[in-house]
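To start, the structure under review is shown below, and the notes come after it.
Only one protein chain is missing from this complex, and each of the others stays in its spot.
Right, chain A next:
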Amino acid sequence: MREYEILMIVGVISMLVGVIVWEIWERVSKEKKDREKESAYECGFNPFMEERSGYEIRYYRVGIMYIIMDVEISYMYPWSIGMGEIGREGVIGGIIFMIILGIGYIYEWKKGGIEWE
C-alpha cells in the first residue's frame, strides 16, 4: 500500500509542477490583447464553419474497437503471469479464449470495421 501512496504523491507533485510552470509563464509573459491575434488559426481568413460541427465516424469506430480489444487484452494479463503453474488446462483455456477473440476479430475485419478507407 505504501508503494501506491508514493505513486499518488509523485502524481500530485508532477501535476503541481506543471500547474506552477504554467502559472509562472502566464505571469511572466504579458499578453497584449488583439482581436486578430486571438482568433482561431485559419490561414488568415475567418473560419468557414463552427469548429466542433462534427467529425468523422471512423474515429468513433476506432475508439469502440479499441475499448473492446483493450478489455480483452486486459483479461489476458492474469493468464500470462504463471505459465509454469497453470498446467495444461490453463494454457488450453487461454488459447481457446484467444481463438474466440480471433473469431470476433475476423468478423469485425470482414464487416469492414477496421478498414480506414
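Keep in mind that, in the parts below, contacts are C-beta pairs under 8 Å (C-beta built on N, C-alpha and C of every residue); 3 or more make two chains touch, one makes a residue touch a chain; residues count from 1.
As a convention for this text, contacts and distances are computed from a predicted model.
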Which of "NADH-ubiquinone oxidoreductase chain 1", "Peroxin-7", "RuvB-like helicase" or "Putative Trafficking protein particle complex subunit 6b" matches, in UniProt, the chain that is not displayed: "NADH-ubiquinone oxidoreductase chain 1"
Interface with the undisplayed chain - residues on chain A: 2-7, 9-11, 13-15, 17-19, 21-22, 24-26, 28-32, 35, 37-42, 47, 49, 51-52, 55-56, 58-59, 62-63, 65-66, 69-70, 73-74, 76-77, 80-86, 88, 90-91, 94-95, 98, 101-102, 105, 109, 114, 116-117
